[in-house]
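Yeah, one chain of the complex is gone here, protein chain that is, but the others are all in their spots.
So, subunit A:
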Amino acid sequence: MFRTAVLQSIRCAAQAGVRAAPRVQRPAFKTASFVQPRIPAISAVRSYASASSLSNDEVTGRILDLLKNFDKVSDASKLVPTSHFTNDLGLDSLDTVEVVMAIEEEFSIEIPDKEADAIHSVNQAVDYIMAQPDAH
């Protein structure tokens, strides 16, 4: 008789404990599930904003700076946003590959072979970078 009373009281306490626990945890869980979907939304907006903050002038300037430091550019006075790598800057096809690689590294992206092969001038490079949301 005494034993069953003890067992019952223990069970009651245990159940109360179990019942009490979710009551404490639920609000925390609720706020967590409420907050979680909002965080990616905020960061997505932020990364979009930072990508669009790459202005045409900034991209052009960075590419021209990069070409200025490229020792194979024969005539630095011909470095303008409309310069053609081969016709104006005197680069051969291997140099062009190197320039496009350097542009990839500058903007931390990887350009697929087909598209990298189609870039022959500063203009084309700027247009390509402006179309990349990942470029920064």
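In this text, contacts are C-beta pairs under 8 Å (C-beta built on N, C-alpha and C of every residue); 3 or more make two chains touch, one makes a residue touch a chain; residues count from 1.
The criterion applied here is as follows: contacts and distances are computed from a predicted model.
Q: For the complex's missing chain, which UniProt name, "U3 small nucleolar RNA-associated protein 22", "Mitochondrial zinc maintenance protein 1, mitochondrial", "ER membrane protein complex subunit 1" or "Trafficking protein particle complex subunit"?
A: Options "U3 small nucleolar RNA-associated protein 22", "Mitochondrial zinc maintenance protein 1, mitochondrial", "ER membrane protein complex subunit 1" or "Trafficking protein particle complex subunit" considered; the missing chain's recorded name is "Mitochondrial zinc maintenance protein 1, mitochondrial".
Q: Can you list where subunit A touches the absent chain?
A: Answer for subunit A: residues 92-94, 97-98, 100-101, 105, 113, 116-117 touch the chain left out.
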